[in-house]
Every structure is written in C-alpha cells, then in structure tokens.
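Every protein chain except one is present and positioned as in the full complex.
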Amino acid sequence: MTKTIFEDLPTVRFEGEASENELAYRWYDADRVVSGKPLSEHLRFAVAYWHSLAMNGSDPFGAATIHRPWMAGGDPMAAAKAKADAAFDLFRVLDLPFYTFHDRDIAPEGDSLKESLANFHEMAEYLGRKMEGSKAKLLWCTANLFSHPRFMAGAATNPDPEIFAYSATTVKHCMDVTKALGGANYVLWGGREGYETLLNTDLKQEIQQLGRFLTLVVEYKHKIGFEGQILVEPKPKEPTAHQYDFDTATVYGFLKQFGLENEVRVNLEANHALLAGHTFEHEIATAASLGILGSLDINRGDPLLGWDTDQFPNDLQSMTMSMYHVIKAGGLGKGGCNFDAKVRRQSFEGEDVVAAHVGGVDLCARGFLLAAGLIEAGKYDQVVAKRYAGWQTPEAQAMLNGSMPLEAIAAKAEAEGIDPKPRSGRQEQIENLLMRSL
Amino acid sequence: MTKTIFEDLPTVRFEGEASENELAYRWYDADRVVSGKPLSEHLRFAVAYWHSLAMNGSDPFGAATIHRPWMAGGDPMAAAKAKADAAFDLFRVLDLPFYTFHDRDIAPEGDSLKESLANFHEMAEYLGRKMEGSKAKLLWCTANLFSHPRFMAGAATNPDPEIFAYSATTVKHCMDVTKALGGANYVLWGGREGYETLLNTDLKQEIQQLGRFLTLVVEYKHKIGFEGQILVEPKPKEPTAHQYDFDTATVYGFLKQFGLENEVRVNLEANHALLAGHTFEHEIATAASLGILGSLDINRGDPLLGWDTDQFPNDLQSMTMSMYHVIKAGGLGKGGCNFDAKVRRQSFEGEDVVAAHVGGVDLCARGFLLAAGLIEAGKYDQVVAKRYAGWQTPEAQAMLNGSMPLEAIAAKAEAEGIDPKPRSGRQEQIENLLMRSL
Amino acid sequence: MTKTIFEDLPTVRFEGEASENELAYRWYDADRVVSGKPLSEHLRFAVAYWHSLAMNGSDPFGAATIHRPWMAGGDPMAAAKAKADAAFDLFRVLDLPFYTFHDRDIAPEGDSLKESLANFHEMAEYLGRKMEGSKAKLLWCTANLFSHPRFMAGAATNPDPEIFAYSATTVKHCMDVTKALGGANYVLWGGREGYETLLNTDLKQEIQQLGRFLTLVVEYKHKIGFEGQILVEPKPKEPTAHQYDFDTATVYGFLKQFGLENEVRVNLEANHALLAGHTFEHEIATAASLGILGSLDINRGDPLLGWDTDQFPNDLQSMTMSMYHVIKAGGLGKGGCNFDAKVRRQSFEGEDVVAAHVGGVDLCARGFLLAAGLIEAGKYDQVVAKRYAGWQTPEAQAMLNGSMPLEAIAAKAEAEGIDPKPRSGRQEQIENLLMRSL
Partner (left out) sequence: MTKTIFEDLPTVRFEGEASENELAYRWYDADRVVSGKPLSEHLRFAVAYWHSLAMNGSDPFGAATIHRPWMAGGDPMAAAKAKADAAFDLFRVLDLPFYTFHDRDIAPEGDSLKESLANFHEMAEYLGRKMEGSKAKLLWCTANLFSHPRFMAGAATNPDPEIFAYSATTVKHCMDVTKALGGANYVLWGGREGYETLLNTDLKQEIQQLGRFLTLVVEYKHKIGFEGQILVEPKPKEPTAHQYDFDTATVYGFLKQFGLENEVRVNLEANHALLAGHTFEHEIATAASLGILGSLDINRGDPLLGWDTDQFPNDLQSMTMSMYHVIKAGGLGKGGCNFDAKVRRQSFEGEDVVAAHVGGVDLCARGFLLAAGLIEAGKYDQVVAKRYAGWQTPEAQAMLNGSMPLEAIAAKAEAEGIDPKPRSGRQEQIENLLMRSL
C-alpha cells in the first residue's frame, strides 16, 4: 500500500472561531453537547465516495481536470483498493463519523453481471476490513443504475424487463452489502427513472414498474432483517427531462399509491429542492409534516443556473432555517448529513477536497447551533403559537375534527354575522429577527 | 335593459379554413362528429366570467385600461345585472356551450356576510332566468376566497378559524347555487392556500385545515345530492410564495392523505403547469394515470416570464399533445375546456374578447382533430407498444405482479448471466412524425 | 394639519447590537467614520415615496389591504398634502438623509395635461417647504410614465408620437422640479419601454425613439445647468414581456449607440438583476468596470418567484458582496441606497413600514462594515493580485497593449513550445473566507 494523497494531511481539529488555520473546524466541536447529545450525533456527517474520490472534474464542455492515482489505469481492482485506501485516509483527516457510496464508486464494472457482482463483494469486504481500523461507519449505500448505457432509458422504469431484472439484482446485492457493513440506511435515487419525451412513454406502466420495484426492496429488507431505513431521493429533472420522484410531495403521493408510506422515507438534497422550485427548508418541513423525513444530502445549487451544481454549501441563512426544521422534526434519527457536494473542477488538489468539507461542516454546525439557539429563545414558537391561537377554542376544534358539517358551520357563521378582520402578519419584523440572530 | 357591448356582433359561425372573416371559426365545426360524438361534446368549451367580463386590464404597474359600462359605478346590483346581460350576449356571440364563474364575479360583496350571500343568491337566480333563454350551461362555479383582504393569509388555511368559517359558509352557498343552476362541476382553487414565509407558518396545521375543508365539501356534496365532480385546481405559486396545491402529483398525495382520491379530481391549467416546471401534457397524462383527470383551464403562459400571464393559447404543438392525452384518457367526461385566459390590457375593446376566443377555440379544435388523427393512424401506439413489448411475456409479468420476490429475480438474472443491450430510442424520428402531422 | 400615522413613533436611534428594541438601529451608526467618512455619507439612504406612502397592498389576485388616511378619497390635493405630511414624518422617524419620488406619487393626475402639471408644481413647492423643516434631501426624482393607460404601449417608445411628446413634457417638468428641490440625480426607468410581442413591433424604430428621448434629457440637463447625474434603471421584463433596458450591459451598449456613455449612468436594483439572470454584485461590478455605476435601489427578489417582489433585503452575504464592489468602485458618489422595497401586503400597519426600513438599513450597514473589513484585511486583494500576477511582466503587457500582433504571439509561443499548466482555483477556500467573515 503506497502513500495516499491525503496521507500527509493532519486530522482536522476543532480550534474555535478565532483560528487562522484554513484546515481547522471553527464551529464544529464534535463533542459539544446540545440538547443532551453531542453535535456529532445530531449531525451524523458523511463523506460521499463519488464526489470526493471518484469525480474527475469533467463537465459537458471539458475533459477531466482531477487526476487521482487510482484513475490512471492499470488493474481496476488494484485501483479500487488504492481508492479505498485514500478514502479512509480522507475520513481520518476529516474525522467525520460516516461515509456513503454507490456500488460502482467502490468497485469496477466487470465484463459480466457475475464479475461485476464479484468485484463489488470483494471490495465490500475490503471496505469492511478498512472499517475495522477506522471510526467511519456506513450511513448509506446506493446502486448506480444510471451511468452505464444499459440504463439510458431507465432502470426500474425501463421499457425492457431485462433491465428491470438487472437493476433488481444489483439492488439486492447492494442491500446485502449494506446490511453486512452495518449501514444505517439504504437509498434509491431514480437517476434515469423518468422520461425524455412523452411521445414514446407509457407513464402509467413506468410508474407501476417503479412501485413494484420499491415494494420488492421493502419486502427484501424485512426478509433479511435489515433494520436501516429505506430512503428515496427526490429530484425533478436532470439527467432526464422529467424524473418521477420530482419532490417530497410527489414521492409521498407515490408511496401512498403503493402503500409504502410507513416503510420508506426521503433523502432530501438542497440542490434538488432548488431545481424543483422549492427551498431546502420547505422540503424538510414538508417531509416532517408527512412523517417521512429521512436524511439529508448537504450541498447547494446556484439559483441562476439550471443544473445540479452540487456545490459545497455556503448560505448560512438557508442552513439555519433547514436545521431549524430538522430540530423541530425531532432530528434526523438514523439519517445524517451527507456531503453530496463536489469541489469545482478548478479545485483539483486533494487539499481542496479537505478544505471544502471543512467549510461545509462548519456551516452546518454553525447553522445547527444558531437554530438550536432560536428554538431555545422561543421567539418563533411564540410567533406561531400566537398566530394560530384562535384554533385552540372548542368551537374552532369542532370545525377541524369533523364534528361540524359544512352546513352547521355556515348556519353558525350566518347567525353570528361574522366579519373577521385581517391582522398584520409582521413579516418584516419576523425576518429581522432571523437576520439579527446570524 | 340597455344595449350590451356585444349586442351588435353576429354569432360566430364555422366557415372553414379558407375563410377571410376574422370572427369566424375555421376549425371548430361544433357538430362535426369525431369518434361518435360531435366536437362540441368532446371539448365542452366554457367562457370564464372573470376574465371576459370582470377583468379591467390593470396590472402591478398600471391602472385599468378596460372600461365596461358595468364598471362605471352606480348601484352594484344593477351593474351586476348589466354585466350578466352582456355575459349572455357574449355567450350568444361565441356560441359555446358552457360558462364558469366565481361568486364574486356575478354578485358584489355586500356590507355584511348576510348581504353578500343575498346578493349572490339574487344574481344566481337572475343567471338562472338568463339561462332559460340561452344555450349556455354552467360548467362550474367556484368561490373567490382570495381577493378580499380578509383572505390575505389564506381561506381554509388561515390562522384565524373565523376565516375558515367564513370560507366554509361561502363555499356552502356556492355549492347550493351550482346545484341549482345544474352545474357539472364544482372547483376549488386555493388562491391563497399557501405561505409567504415558513418563519410564521405551521405547515402541518394548515394542511390539516385544508384536508378538513375539502372533506366538508365532499360530505356536503353527497348530502345535497350534487352529482357533479369536485375539482381541485393545482398551482405552485402566485399569489403566495408557495401554494399547497403545487401540481397534480402533490394534489394526488394530498387526496390520498385524506382519503379523498376517489371523490376529487383535478382541474388543470396550462399556465399553472408551466409555473410548476411541467408541460401541460405532462399534467394531463399524470392525472390520467392516477385516475383524477377532471377538467381543463385553457390558456398559455410565457416560458420566459415567471407569472401567470393567462394568455389565450397559440401553440399548436402543445395543444395537439394535450388533446392527445385527453383522448387517450377517455375524454373529459363531465369536465370541459374553460378559457381561463384574458385579453392583453392593450386589447380593451369588446371585439378583442371575441377574437381571442375565436383563436383559442380554433386552436383547441385543430389540436383535437390532429390528435384524433394521430390516434387513428396509430403510429404512436405502435411506437409505444413495440417499445414495451418485452413486458408482455409471462416472465416479465411475474416480476411486475409481485409473484417473484427480489431474491428470485436476482437468482434468475445471475443464473442466466443477462446482459441487456440498449436500443435506439429514435426520439428524433418520433418527433419528426409529430411535426409532419401539424 | 391633522396627526399623521407616524407621528407617535419616536425617531429610530442607533442602540448597538445588544438592543432589544425592535425599532432601533443595531448596525447603522450614522456618524461612525469609516475610511474617512461617516456611514451616512457612504450609504446615502433614501426612503421611496411610492412603496412607503403610495402602495396599497393590492396584487393581481387581491384588493388593497393597506388603507392610509390619504387614500380615503376626498379632495386629491388635500390628500396629497396629508400624504406629504406623513412622508416627512416617516423621514423624521427613520432619520435617513434622502428620499425619492415619481411625479405621480406626490401629486394627483389632473383632468388635463395643464392641470396635472399644475398639481405637480404645487406639490413640489409644498415639498420644498417641508424640506426646509426637515433633514431629508432629494436623492432623485423620476416620472411615472407607465401607470396611466395612455402609456400602455410605452412612453418614449410608443407608436404614437403624441405620447412621446406627452412623456417628454412630463420629464421636462420633473427635471425642473428636481433641480429646484436640489435633487442629486434624475432617474429614468423604462416602465413600459419594451414590447409584448414582436409581431406588431418595429424594434429599430422604438430604439431610435428611446435614444432620442434620452438625448433630449441630457441636452436639457446641460441647458438648465442641472448638476445631478442622469441615471437609467435597467430591468429585463415586467410589466412588458421584454424591456429594452434589460441589464447593465445592454444599457451600456445602448448608451454607446447614442454616444451617451459619458453622460448617463445606471441605477441598479437587486430584484431587477435577479430577473435578468444576474446577481446584484455582478451588476454593480459590471457597471463599475464600464464606468457607469450611478446609484442603487435596495431590495431583494425571491429566486423561486418570477416577478418583482421588491422585498426588503435580508441576505447578508449578497449585501456584503454588493457593498464590497461598491467600495472597490470608489463608492456611490452622487448616488445612494434607495429602498425600492415594499412591506408585504399582510404588513398593513405604519409600524411595519418603519420596522422594515430598520431591518434593511441595518443589513446594508452591516454588509458595508463587513465589506470594508474584508477590504482592509486585504485577503481578497491578495487572492486576485496573485491570480493575475503573470500579467505584470513586460511580455504579458505587450500582448495586452497591442504592441504584439497575433502572428508574433503565435511565433513566440511556438518557438518556446509553451505548455501552460492549470493552477487550483481554490474556490472553496475563497468562499470559506467569506463565510467566516460574516
């Protein structure tokens, strides 16, 4: 085992706000206890294998700019092991508790299904051994069912049932590995589960396929006794023109359609929320209100750009609001905060990957601490409680709990000649409150 | 009864494609039988009272440009009757079978709830008498629960239960009138059922209120024996920053959450689809696949502008695709095609309203005829059937119908060593086919 | 003179960050000297008459929610004076140095051009007298050439030359008043200088009209000896589908086309930048680089909404970057920071207007102080200087100053066999630096 590109970097430490060290945490004090738990257990940060180890900086207009030793060719399995070595070195440097991967991130495609699966299991075992000497645990695993050309028209929703079978087989093995490695969740992102044009698409058939696929996954989870959460990750578009798992509300409807709403939760990503026309906090609050908040993919998009830029987050206001709704929802449970973020293609050195995570981790921690402070101060709770106070009366509850039919409500309102007056929403003052807290 | 602004205009007639008459139908031959039914019964066109009779051309940067006699002040009920007279004259000119209205379009707000309701019922009776002398029937009625300041923070979702009660009362009377006038549907558009900022919003509480409200409506429908459809109209934003009935998929999830998916359908609008990031045909096909396609609001938005422009439609390709999915879904049933479209504020003369409808009606009819032709030619059916043909085998069906668990699918795939190959999607040829049909 | 709605509110004072007073400045210490000048002279805040005095909370889906005494009807000139009294009371409460208005904000339209002008001059004189007893000065005046129906197809770009003449006449009087009141700038915003559809538009003719109009304004400025700046305010769309003054770069090209680039500068607005697909800091930096930065309209838009929401600003990061580029450009000179922002329609009380300004003023001040700190620390200057250091060599300068033709550059590069290597852009670390400074 040769030296990895991260080997010379020291482990990133918490040094407090005053630190001048570029590679130190200023806000993320992992052991700091907030509301009875250390920050590390609230946030459950994970490093994403694909963006941090496998991404090469290419884009639709340019070639790779990032050249890691394991991308240089040679025996693919040897390269996969060198990549894994570097990965665990990176986890050591960042000192974060979790990591995540796709099957294809950790092991190369083989010449046949059999060889691909063999590669995957061999590498999973290799990771298992690495984990023994590491603090890093597996937050979740997922299957890459979108990069290979066979998936160009979808995986579970492919018009070709053989590709459905191929995908199912892949997921079965990914779940086996997730269980074996003690993963806390299993994620499905519908990379190409969508359409390019309705002209050649049987929408209803494809949704049936997708519902069946997810049902198979849930049944298998129970069969093998996997105790993690099954998560679906919404995204509205890209790579396809329309993706079926558009946003949280769409996924909820889909889960209800197939009776899976108590079995499956969502893994929410900030950039995907933006592409769907939502804020990240909206998606979190919506999932929480529907009881399906699972886990978070931490990144940011650019509201002026129409694609998934997957940048490291840097918006303190949005992060604070997002964490506010996470805390309000009772936390992330088995989920966590996975950095589904990549360095810009001009940031091609190993140090860039570390510095990017340091900034992202600190932003999340700072946002979490600010949100916890807001909740403790209770001003927003007071605003909301006061605003909806009218609903606490028995008369109001009667309208809400179904004991008054429409005509009774109308009869009462007409008898009383009600004339409800608007109250000032005080939105600017409520927003000022947030600004002042930053 | 004085002369209305439409009185001198002759009834618009079908004159065929070669006509040089600006105010004639070129494609809409109401009596032309297609697939066993006249066009008029397929399309069930409706004139919208608000855009065609009540809209005054003001916008956020400018004052009214459209001045109708009934907007000139004086006794509000007399004005409402003059407006109704003009409305039925317009229906006569356009010779379309249906119309639609909000309570507030037909009758003025009174000084109290009682007076407002009295005004509404008096005008509903007036309309009833007008209908006796007219061919126009009521496609749907709806309640305006967004214009008056009392609704500024929502109607059903208002933090103030009195406003919920006020809204419920209003809807109760609107439903009574709808039934009395023989309306085919009752529509709910959540004008301000959404939020401006999450900072002061209890999302879960508001959704509960909205679910209760819709349940009250459905229960009342059955109580009074109203046989029309209850329809919800999705819109993602505007006037609020986020509207709860975002799009078809969101509404479906909401209906499932409250067990209303067999009671309520959607009224889909092209411009709302665009604002939600969808094509109109996507929304139609999605609703059809979920069994909740109800009715259509015909208009167009501008993809370069971010608000509801409600323009009359002029995109033949989109309209053809939309009608294609309507026909594929088995038609609109009790629904219809309502012109939720307004003339531009520079088009302030009565003739402009007529000409705009003529263009819109013709576009819909032309799109419908083209779509019917495409379906009859069957080329798209062949494309789709061929593309999904693999799913017809018993082996494929076994995967889809639940008789094969995940591990069995995997075992079979591994035993066979499957290696599915991509097939060309031929998207360009499929698109050329559509272009050639126009 | 009866009591105004702001009369009971005390003047807002600077109380520092720790203040618990909702109506106090926490960061805006007007007299604090930064880089040799008090904050008040750097920022030159202005209150906008239209949003703060004239706006009634109506939107395309709802009626007025804001009811001020001067909107209640009665004699229009008496109402205009009551409005002016309230305005100066508001200026007193906010203690900001400037204000801005459209002709129509301060005086009612008359029954004829003559009467409209007489109203305007009478009110201008009234304001002049109010200014004698106030600290408020005039940052700029502008003409409302978009609200009245006569402007529905444009003002300077109207197909009807009489409307061009009407507009020119109005602007002439607005400039006279601006000079008389000691205004520091005169602004032109092309409210309806654009088109709805190219189908009826002679683009070239309209641009010629617009160029002539602006030339007339510049010539008149010199004739009357007005020493303020002439400013054009870019906006890409809304109310028209396409506005000619799309963004800073477009306005620059337009000024060059008519030889006005040394006579006219831009008044930039954050929300307009967003609608054009730019950040506010991009527009500021672009104007600065072209030598046409004039003044700022302070507000924010919502990147998820497609219209001009004109909200009070609350994004500290964006504001800091904007102020950074203002300082780098040498400050705003005769320009200032005008609150082109309105309270939400649910915020209908006078206190809301005050609180909204307090938050906006503080955000600007805080952003300015942070930006000044960043500049003093010099880290970004170092980043940039180091990045472009290669251009300081004589060889590099030779390429840039025109002394080496293309073939000579090529000959040298070929002779040397150059093979330039990429350097890491360190974008994440540079972004972290900003985050840490907040």
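Going by the order they are written in, the chains are A, B and C; count residues from 1 in each one.
As a working rule, contacts are C-beta pairs under 8 Å (C-beta built on N, C-alpha and C of every residue); 3 or more make two chains touch, one makes a residue touch a chain.
As the structure is a computational prediction, the values presented were derived from the model and not from experiment.
S.K.: Quick one: which of B:Ala355, B:Val384, B:Ala398 or B:Ala411 touches the chain that's been left out?
M.R.: B:Ala355
S.K.: Per the definition of touch given earlier, which of C:Met123, C:Leu138 or C:Ile163 contacts the omitted chain?
M.R.: C:Ile163
S.K.: From the list B:Leu203, B:Leu296, B:Leu363 or B:Val383, which touches the chain that is not on show?
M.R.: Checking the options B:Leu203, B:Leu296, B:Leu363 or B:Val383, the one contacting the hidden chain is B:Leu363.
S.K.: Touching residues of chain C against the unshown chain: what are they?
M.R.: Residues 112-114, 117, 149-150, 152-153, 159-166, 168-169, 171-173, 196-205, 207-209, 212, 215-217, 219-220, 223, 236-237, 242, 246-247, 249-250, 252-254, 256-257, 276-279, 281-282, 285-286, 288-290, 321, 325, 380, 383-384, 387-388, 390-391, 393, 395-396, 399-402, 405-407, 409-410, 412-414, 417-423, 425-427, 430-431, 434 of chain C touch the chain that is not shown.
S.K.: For chain A, which residues reach the chain that was dropped from this view?
M.R.: So the residues of chain A touching the unseen chain are 57, 59-65, 146-149, 151-153, 191-192, 196, 237-239, 241, 275, 302, 304-308, 344-346.
S.K.: Which positions on chain B touch the chain that was left off?
M.R.: Per the touch rule, chain B residues meeting the hidden chain are 22, 26, 65, 274, 277-279, 303-304, 312, 314-317, 343-344, 346-349, 351-352, 355-356, 358-359, 362-363, 422, 424-429, 431-432, 434-436, 438.
The rule is short, and it goes like this: only the chains that are shown with their structure count from here on.
S.K.: In angstrom, rounded to a whole number, how far apart do the mean CA points of chain A and chain C lie?
M.R.: One centre to the other, that is 39 Å.
S.K.: Spell out, as numbers or ranges, the residues of chain B touching 2 or more other chains.
M.R.: 149, 152-153, 196, 237
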